[in-house]
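One protein chain is absent from this view; the other protein chains keep their places.
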Amino acid sequence: MKPAYDAAQPLAAPHAHAGHGVRQTMMRVQLALLPATLFGFWLYGWPAFFLWLITLAACLVFEFISLRLMGRAQIGRTLGDGSALLTGWLLALTLPPWAPWWVGVVGACIAIVVGKQVFGGLGHNVFNPAMVARVALLIAFPLPLTTWVAPLPLGSAAAPGFVEGLQITLGQLALPDAMSSATLLGHAKTELSRGLDLAQAFAGSTAPQPSWVGLRAGSLGESAAPLLLAGGLFLLATGVIRWQTPVGVLAGLAVPAAIAHALAPGHYLDAGTHLFAGALMLCAFFIATDYVTAPATGSGQLLFGLGVGLLTWVIRSLGGYPEGVAFAILLMNALTPIIDHYAKPRILGRTRSGRPIDPAPAGKET
Amino acid sequence: MGLMEKCFTRAWGVHPETHKRPAADVPTRTLPVPERLYVSLSQHLGAPARPAVLVGQKVRKGDKIADPQGAVSAALHAPTSGTIVAIGEIPAPHPSGLPVLAITLASDGKDEWTDLEGCADPFALAPAEISQRVAAAGVVGLGGATFPAAVKLSLSAKAKVRTLIINGGECEPYLSCDDRLMRDAAAACVDGIRIMLHATGASTALVGIEDDKPEAIAAMREAARPYAEVCIRPVPARYPMGSEKQLILTLTGQEVPADGRPGDVGVVVHNIGTARAVHAAIRHGEPLVARLVTVNGACIEAPGNILVPIGALVEDVLAFAGGLAAPPARLIMGGPMMGLALPHARVPVVKGTSGILALAAAEVGARATEPCIRCARCVRACPIGLLPLDMARRIAAGDLSGAVRIGLKDCIACGACAYVCPAHIPLVQYFAHAKGELAAQERARLRAEATKKLAQARTARLAREAQEKAELAARRKAERAAATSATASDTGAPA
Amino acid sequence: MLAAVLSLTLLGALLGLALGIASRLLHVETPAIQAELEAILPGTNCGQCGYPGCAGAAAAIAAGTAPPTCCPPGGKAVALALADKLGLGLDPASMADAGPRLAVIAEDLCIGCCRCSKSCPTDAILGAPKQIHNVLKEACTGCAACVEHCPTEAVAMQPVPVTLPHWVMPKPLAA
Partner (left out) sequence: MSELVLLLLSTALVNNVVLIKFLGLCPVMGVSKSMDSALGMGMATTFVLTLAAAASWMLEHWLLVPLGLEFLRILTFILVIASVVQFTEMFIKKASPALYQSLGIYLPLITTNCAVLGVSLLNVQQGYGFFWSLAYGFGSALGFTLVLTIFAGLRERIALARVPAAFAGAPIAFITISLLALAFMGFSGLNV
């Protein structure tokens, strides 16, 4: 008969709930990432798996240490919300699959500690933690972050075995030169800077070829663009993300790419290659859609997506780095508060500027 | 509203699980009058009523027991016949559990009506006369806001409204009292609507009913068939469709200006239950002494709608509804979205009580709060177009004026944001806290101004008194001086 | 050397002249901040801040020698208003605000000496000599000026009781 009631902390309305939680959302995103990740494991072999595992584990460890140092309560529940896991997963997908173990650990430390926990933890960070780590690693350790391997699918003769793979990840086995390769975007940038045009650049037999399936050098999140697209569509269908951000990213990249390619095909890659190369698909559906660091309204998200796409194209085509996704995300993260400030929904009964609307009968001008 | 605006109109609101059936389909029952009734003196918006009876006085059902006090207030009537046994504090039906003044009535078991004076042809009465009779019957808005209906009627007659909107939306889950009322007493409802049309001077009445109540829509259509001025309009079932601004927008396409009233766009909104009460007050002279209450929730043995005399304890109502199947996780007065959590069941039913819900933990779905992940579900759910996540974050950081800047005062506390929040953040509690805190600050400011005037008056008084004293002293001194000089000259002192 | 001295002097003179003209053209009256601060303060001159009256406190706050939190009867609301006017950040949580208080007279101790009513800055205490005094709740600012004047310790400060219309929903506990 007696409901549990404390008058000092009364129960506020509403007394009903739609029923979903933070954890479910994170889990669903991880589920959507799974096919692409498994494909990546198959394509790049055991080292890719070990790096992924180390990065995820390191993220959890750093999250635990940070929470412990800050004296937060219920550390177990926070660890279990899946956000640190997802950060680690996204970071692992953007790293060269054969990178040594410490890359994953340092990256996890930057992502979790500098990117997230010093701001107050989940929901308070202003930059995407995985992208902070990716950019910091790229600038601090350019060599291991730009050393890619040609795909060696599991089961093929040259693929490293379990033990060999472990040794590669632990850095005890030097990477044979023959195996190193360049990503498609990296190759294009190098060749262009040597004064060749794109037709010549992709003429050689060793050059990476534009490919939809992604059987080429790159990170885990780069090779499996179609699978990532499928995962993204799954997230759209289940309502975890909305269409504005992905459409914005894809359009923001494809439109300038198509125009530039039409004007100077020798210097600018076509839109299709841009969309399926690099981490673009991962970015459009999994990184740019990060709730915490993207705008809150639909129009804001569209603007955010367009900005990410455009900046990615600018950095890829005109800048010094072959891949611009991570920079583009960070730059747009920085602009998010401003977008949020201006892309607010109109308050019912008020004009956009916040004044009460004129009570004159409306509905006559149309 | 331009075409562009129409295409890009935001989808607002949420679609909660309704839980209205089977309670809505159970025939209405009547609560036998309990031994004691506790009629709260503040069960309407505005100033509390002033008792008009003495302890020990005998009253019959419908006798006035408290007068309205001030412009916005409502009269109270004896819900049954019996003796007034006390006028004092009882626990209020409110989450705080604070006391409220109430008149306690011991029933004599006869439930004998006082002499009622009906009116056969209300349309011959002047609109002002109707408002007066409605006021005398103590009718208040029965949708939950409990604004005195007579005040609203006379205000809208002054504002020259064109359209009377009747709110039969009942968008709150679990509740079905309005649904039941429209099914059982459609003719009385329509008659009440026509009387209100006459009283307000509006030309048409639009009755908005959510489309998940086909029986009510059919019954009302049937009852309104002879009257072209009463239009029954099904509206999409969506929470909070029953909110005044939302219903006006849906039915007329017009937006009520912020800080404005529906009268500004030529509209007035009344609840369907109010229409029924107006019918009873005018046709039969019956004051508002009972209301239909939905008793529902997983912990209720026999859910349904019950006609309850005002002042009956929630405990009595629950017992009549078969008692509790299990201890409820929450006991709620009103709907689950905006209702008040009750500290216990020994609180009285008031005029605004639309439902009594005993919800199981699974229905409430309460979980520990997690950090906000800025998923913006609340932004999409908000029917007003606010940013609940930012407002709550500002309030949490103590920045109340910042929250006001981004629209806190436009919040209608509908609860749609907190309903969808995956992090289970008590957003509505943040807003309620901030609004209460701001009101307290405003009260403190007004009080400071008033006391400042008092202090200045005192300073002025002290100054005046000091001056008077000084003047008096000076005068005395002068008199004394004059007297001495006079005596001096008399005696002819040597110069 | 001469060129350097001359050119610098000339430059300085020219710029000074230009600025002088500009300051004439762009002159604005600055409102006296002290008057604005005084308008916010309760104006009861109760002296709890330690300054001679509210005007003195306003001057001290404007000069920066007193914090905006120096007015006990004003409480949180006045402190926030003052800080806002001065453009200072003030964390409302950091303020120890016991909430508004009222003077209450214990009837069995009151001897009707009228000392408290004379000391009250807002005339909030009613009472004639040899009669039990009473406090007007609406007028009492909670300044406690009366407490020390009572010879029988009949006056005490008590928190204002919470009533239903004045109840404020508590802030949710942080996650």
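Chains here go by letter, A, B and C, matching the order in which they are written, and residues are numbered from 1 within each.
Definition applied: a contact is a pair of C-beta atoms (placed from the backbone, for glycine too) under 8 Å apart; a residue touches a chain by one contact, two chains touch by 3 or more.
Small disclaimer: the values here were computed from a predicted structure and weren't measured.
**Student:** The chain left out here touches which displayed chains?
**Tutor:** Looking at the entire complex, the absent chain's contacts are A, B, C.
**Student:** Which of these, A:153, A:171, A:272 or A:319, touches the one chain of the complex that we don't see?
**Tutor:** Counting the whole complex, the residue in contact with the absent chain is A:319.
**Student:** Among C:19, C:63, C:106 or C:128, which one touches the chain that has been omitted from the display?
**Tutor:** For the chain that is not drawn, the touching residue is C:19.
**Student:** With the missing chain put back, one of A:26, A:43 or A:135 would touch it. Which one?
**Tutor:** Checking the options A:26, A:43 or A:135, the one contacting the hidden chain is A:135.
**Student:** Can you list where chain B touches the absent chain?
**Tutor:** Touch with the absent chain occurs at residues 371, 393-394, 396-397, 399.
**Student:** Applying the definition given at the start, please give the residues of chain A touching the unseen chain.
**Tutor:** Residues touching the hidden chain, for chain A, are 70, 114-115, 117-121, 124, 126-127, 132, 135-136, 139, 311, 314-315, 318-321, 324, 326-328, 330-331, 333-338, 341.
**Student:** List every residue of chain C that touches the chain not included in the displayed model.
**Tutor:** The list for chain C reads 3-4, 7-8, 11-12, 15, 18-19, 22-23, 26-28, 87, 174.
Going forward, only the chains that are shown with their structure count from here on.
**Student:** Could you compare the number of C-beta pairs in contact for B-C with that for A-B and name the larger?
**Tutor:** A-B
**Student:** Where the centres are mean C-alpha positions, what is the separation of chain A from chain C, in Å?
**Tutor:** Inter-chain centre distance comes to 53 Å.
**Student:** Where the CA atoms of chain B average out and where those of chain C average out, how many Å apart are those spots?
**Tutor:** 37
**Student:** Quick one: report the Å distance separating chain A from chain B, using the average Cα coordinate of each chain.
**Tutor:** Averaging C-alpha atoms per chain gives centres 50 Å apart.
**Student:** At least two other chains touched by the same residue of chain A: list those residues.
**Tutor:** 10, 12
**Student:** Which residue numbers or ranges of chain B touch two or more of the other chains?
**Tutor:** Where chain B meets two or more other chains at a single residue, that happens at 95-96, 368, 370-371, 423, 426, 429, 432.
**Student:** In the complex, go through chain B and note every residue touching chain C.
**Tutor:** 42, 92, 94-96, 98-100, 368-371, 395-396, 398, 401, 423, 425-426, 429-430, 432-433, 436-437, 439-441, 443-445, 447-448, 450-452, 454-459
**Student:** Hey, which residues of chain C end up touching chain B in the complex?
**Tutor:** Residues 42-45, 74-78, 80-81, 84, 91-93, 100, 121-124, 138-141, 162-172, 174-175 of chain C touch chain B in their complex.
**Student:** Contact residues on chain A for chain B in the complex?
**Tutor:** 1-5, 7, 10-22, 24-25, 74, 77, 81, 83, 121-124, 291-292, 294, 296-298, 340, 344-350, 354, 356-359, 361-363, 365-366
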